[in-house]
Each structure stands twice: as C-alpha cells, then as structure tokens.
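Got a structure for you, written out below as structure tokens; questions coming shortly.
Every protein chain except one is present and positioned as in the full complex.
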C-alpha cells in the first residue's frame, strides 16, 4: 500500500443535520482544509463523540464540498451505533477527522459519456463524481437503486447537475423498475455507448454491474467498503483480494477498476 | 450484612448546580421518592451519564431534603472522573439512583447536647444531621475543618440552623484555628458536656476524634467511606474491620459507633 | 411471536430459564428482593462460602477501570454455618420457586471437602453446588487450585465423594480446554466460566496498587469477548453442560454464550449497577430466541455457524 500524501488530522464542526429519507441523514460539516482538498471518491475518517467505549472512527465519503465556504456535505444511512451518534450530534459539536484519504475516481482521457450507478448509501460517493463530470462537460446518466420510493435521494440535485438520463430501480417496485440496478444497467451498457461506468453500492450490486460491464466490454470502476481500523494504511484490516494480490481499500482504493477485484 | 429495607431504583432529574467553593459543587436533584424517605446519614448511589466506559454508580450523602418539593440537595468535591461529570450535568438531565441506602445517624435517648464535626466533603453528610438535631431541639456545636478559608462551606446554613457554637479549623491557618479539627475537638469534649459526638471527614480525622472521645468517655459516631461496587449489600467490596468482624459500610453503615471500628 | 420454551437442565439442576447469577455479585439473593423478582430467574448462585468464616482482604477492595472493575474481595464470607443462619430461611423459601446453587470456596482440597460436607448437611434445599476452584491454594504456595488440570481434578474427585447433588465447577480463565476435560473426567456435572481475569491497576502518583493487593480480578464488559471465546473452548472440550459468564450486559451478550454451546449464563457485575439487569437480560434473551423462530432455546445452543 502506498502512503497517503496529504492526510492530516483536521478539526471539524457540525453545522447541521437533516433527514434525507427514513434512516438516511445529510449532515453539513465545517472543515476548510478538507473542503479545498478532497476529490470525488476520496473519503475521510471521522471521530464521533458520545460513547467513550467506541474508539474507532467512521469512514465517510462526501456528497459535495464548497471550498469557498469551507464546508463538506455527507449523506449516510444509520446502520449502527456510530452512525446513530453521528446523526444526533448537535449543531456546533466539534470533533476531528483524518482526511482526505484514499484514491478517488479516475477519468479516462477523452471520456464523453459515463454511467453512474449508486445503490443505497452508495449514492453519496457518486454525487461528488456527478458534480465533477458535469464540470468536465462529460455527459452522464444516473441509475439509482433504492429499497423503496421514499429512499430515492438527491433526485433534484442529480437532475440539476444535468444528468442526461435518470433511472430509478426499487427493490419493492414502488417506483421505477422493480429490482436491483442491475435490472436496467444491462440494457443501458448494451444500448448506450459509455466510455466508463462508475458504481457504488452493496457488494452484490457492484459485482453484478462489474459482470455486465465485463460482458459489454465497458470499463467499470467501483468504490468498495470494508471495515477500517485506521483508514490510512497502518493496520491492514481493510485488505481485499485483487488480481494484483491483497490491496488495501483505504489507501489503494476505495476506488478500484472492477476488473482488478476478485469478488 | 442485613438487606436494605426500602431501597429502590428511582428516577432523578438534575435541577441545577453551582460552585460552593473551589472544586466543591452543590447540586439540587428532583427525586420525590427519595426526598420523603431519606434520613440523615443515609446515602444513595447515583448513575452519572456521560462516559459509557464507567459503569459504577457514585455514592452520595445528602445535605438536605424537601419532601414537599420532592427535592434533595447534595454537596460534593470534584475528585475524579465521576464527580467531574456529575458537576457538569446540565439542568434537566435525567438519570437514576438507588436509594435510600444504609443506616443513618442514631440519636441516643435523652440527648441534650451534641458535637458535630465535619471535615472537607464530610461536611455534606452532617448538614442533614444538624437540621435533624435542630428539629429535635438538641443543642449542637459544629466544628468544621477545611483546607483553607475559601473552602469553609455552608456557614450561613449552619448558623441559621442554630448551632450554639461554630468553630472553624483550616489546614493553612487562613481562618479559625490552624490545623485539623482534632486541634479543637480535644478541648471541646473535655470542657463541654456532650451526650454524643458525630464525625464525618477524612479517615485520619475520624480516627483522631474517635480517640479523643474514647479518652473523654464521650460516645462518638462516624460516617465511613469506602469504594462501593453496589451500595446495597451484594458485592462485599465495601467491608471493613470492626470489633464485630467484617461489616459492610453500605448496609451496616455508613454510620458506625466509633468504638466498633478497627482503625 | 409464539412462546419459546426457555427451560434448561444444567447438569441435573433444573432451570426454568437459562439465566443464573454470578457468585459474589448477587449477595445471597435477598439483597435484591425489593428491586426485582428474584424468583423469576432460572437459578440463583450465592457468594462462595467456606467451612470457616473468612475475612477476605483489607480495603481498598475495588477499583473501576475502563469498561469494567477490579475486585479483591478475597472471598470474604460468613462461613457455611453463618450463611445458613442468616439466609437459610430466605433461600429455602426461594428454592420452591427457582434453583438455588450454593458456592463452595476453599484453599485446599480438605477445605473444599469440609465446606461441601457442611453444605450437604445444612442446605437440603440447594439444587446443586458450585465449586469455585480459582481461590489461592494455601497448601500449594498460593497458586490457584484450578490453574492446573491436576489440581482441578483432585478437588473435583474428592468433592464428588461428598455429595450426590449436582456439582458445577467454576473455572479460572486459564488453560480452559485442558482443565475443562479434567474436571469432567473427575466427575463434574457442569462447568461454569469465566471467573475474573487477574489484572492490575496502579496509581502512578503514589506508585501503589489502587487495591490492597498488587493484582485483582477484572470483570465487566471489557472481558466479554474473551469470556465468549473461553466458553466456546470449554463447550468444545466437554460433553457436560456449560454456564457462560463474563461481561453480560444485554440479552445479545447472553445469546453469544448460548450460540457457542452454553446451556445457561450468569449475570455478574451488571447486577451491581442495575439491580434488575438479570431480569432484563432474561427478557431480551427470550425476545432474541423468538426472533430466531425457535420453539425451544435449546435449538440455539451451539448454533454458532462457522
């Protein structure tokens, strides 16, 4: 694993939180040093006060950063104690984070059209990507997978960024195509000429999309998730199997070429 | 050890705290079930939220209780993590306590004049006693030992309760007699005719007073302190040596006849 | 959700549910009477008693540490006779509603035998006895009797001669698989574990122990993951039932012990800070069993998937 270049322990203040969907929060953080450095697909490791028995930090991607305001927005699903505490931190809470961490999304030269697939809380890490593609004038389509219609998030923001196509799938069929994102991605990669597919979501979803892309001959990048002890290459708890041997999700990823990952 | 009779887990709300002296706090609690039951010398075991690594409760005596308001006042010195957290609990914090616990001060029949000696945070447990003696129309004298003049606490309250004599000793001589309370108690027990001496404070102070009383032939009661795992007779961590064998400070005490204690 | 049968059998001790109390943290049950329904538990285990009363260690006897506590009570107890005088009537009445387990303490084989013989005579209401073989062995230089397979089996073999009632043997957190097999071989009806883990806490200002002795026993949530591992080792080493102990604060903590193969569990330090913790653990354990869709808790015993 290669050492991170610019990671630091940075002070951060919670600016406010609001529910995005049931069990989903969006939280705004003041962290100027992070806001001006972090790149789409990178993450940080935040210390969440409130339960002194839990020492480990929580890895978080970001949805958007405003370097001029020094703010970073995150979106997360409440899945356990840490995310529950994070959701409840009052405005003004001061804590710290280690970041920016990892390697972000990469942009193949001459890319003209890309497909972005986000599933569940995996939508967060692709939002910053969508913003970047928009600024790069790359046409992008978005497929969002949600459990149910109320969990479709950031729809307005995605449309406002200029997604040329926006498809929704829901597990329960309450909106868009019933099923997982793979249900529509197969058709899309066959019919549209994507230079690159970007995917973040549950592991089975990413594996499925990687397989579809492999068959269609379209390059695919995925952003992986594992438990992380440190986030900066010190502990090896995050290592996964790749065709290049074990690699650390925190420093070699979290973004990997799908072809590299042994699923 | 005998089982406590009326101890219960009771909900409690913090009504407010203020500094009493440097490093000393007074805190008012709303706990109607405790306020109408607790007797001078008894204590309770309070759960202090804020650090989930620390599970044990903190034993606390009380200074005064107002059964009509359902409130109890405590006074304590900040000595460690638990008392530091207790001092910082915001008004409105809800927690719980186990109480009332232990056996309180006893009042010999026909008692007409008593001496109360409180040292440091040991002043708290004798305040409720002073109030009781006042209501019983027993004449009482008070000796308070403090490290320095600014740490003399509850002076107005003690005078208002009608202490017939109020002596102060300070370790640094900044007020009253320089030295420990033993410096004046010897003279008092020799010259005044006390039916009973009551003492609470650091162990060496209580040992010294017990010795003076033994020599003067005056009965003495002390309120002891030990670390407590449970506070209600379940764990035996609080046991001390007495002439009657090991006894539990939490259920057999905290008040003991000084003659019973093997110092 | 439908009711789950929670009754289990701990080596001949009938338990209407798997929740027991850890010796030394629950007094003799009576102390909790005002604060919970003691008789609702599957069993109640009291403080260990010896033939003669023991004073235990001097103060200080406890110190709080991160997510746990150290104690050096030193097995203070009023002696079997003293205990029966003071708590016999209470425990006899309780024994009509739940199993009462009396714990045996000793510093030598003879002391265990003497205490157990007294118990056998004076506590006809006891459903069984627990041998705490982690007390310091005075006749063998102060090391715990239960710290070697040989020492452990000697105690159990001799005690086996003294009573026909079920014998639970409580293991120290050391060399678990070997010692578990040894005590089964020697005639134990069940095993319980773990006892506290020897540990230290030093006041670095005074350079002295926070306790009256250099080492003391660690209990509480800090030891829970270690205790589950040791219980798993014990369950894999023996065929007799095992009672899992260590850092149980919730029904989920208790469930881990059941999953690795324990028949019962004991709640320790939790009862000291939350007197009715054992009842809450029981309720949560039952809810978990229901959520797992079983009709009998025994279907979950050893159901750990690995």
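Lettered A, B and C in written order, each chain numbered from 1.
By our rule, a contact is a pair of C-beta atoms (placed from the backbone, for glycine too) under 8 Å apart; a residue touches a chain by one contact, two chains touch by 3 or more.
The shown structure was predicted, so the numbers you read here are calculated from the model rather than taken from an experiment.
**Q** Which residue among C:135, C:180, C:260 or C:277 touches the omitted chain?
**A** That would be C:260, which touches the missing chain.
**Q** Touch as defined at the start, partner being the missing chain; which of C:110, C:215 or C:295 qualifies?
**A** C:215
**Q** Among C:12, C:58, C:82 or C:198, choose the residue that contacts the chain missing from this document, as touch is defined above.
**A** C:198
**Q** Sort through C:40, C:117 or C:303 and give me the one touching the missing partner chain.
**A** With C:40, C:117 or C:303 as choices, the missing chain is touched by C:303.
**Q** Considering the whole complex rather than only what is displayed, give the residues of chain C touching the chain that is not shown.
**A** Touch set of chain C with respect to the missing chain: 65-68, 70, 174-175, 197-202, 204-209, 213-215, 218, 221-226, 228-229, 232, 247, 252, 255-256, 259-260, 288, 291-292, 300, 303-306.
**Q** List the chain A residues touching the unshown chain?
**A** Residues 1, 3-9, 47, 52-57, 98, 226-230, 232-241, 245-246, 251 of chain A touch the chain absent from view.
What we mean here is this: only the chains that are shown with their structure count from here on.
**Q** Work out per-chain C-alpha centres and flag the one nearest the whole-protein C-alpha centre.
**A** Answer by centroid distance: C.
**Q** Give, as an integer number of Å, the spacing between the C-alpha centres of chain B and chain A.
**A** 58
**Q** At what distance in angstrom does the C-alpha mean of chain C lie from that of chain B?
**A** The separation of the two C-alpha centroids amounts to 36 Å.
**Q** State, to the nearest whole Å, the distance from the C-alpha centre of chain A to the C-alpha centre of chain C.
**A** 48
**Q** Which chain A residues sit where two or more other chains touch them?
**A** Each of 53 in chain A touches at least two other chains.
**Q** Residues of chain C that contact two or more other chains, please.
**A** 67, 221
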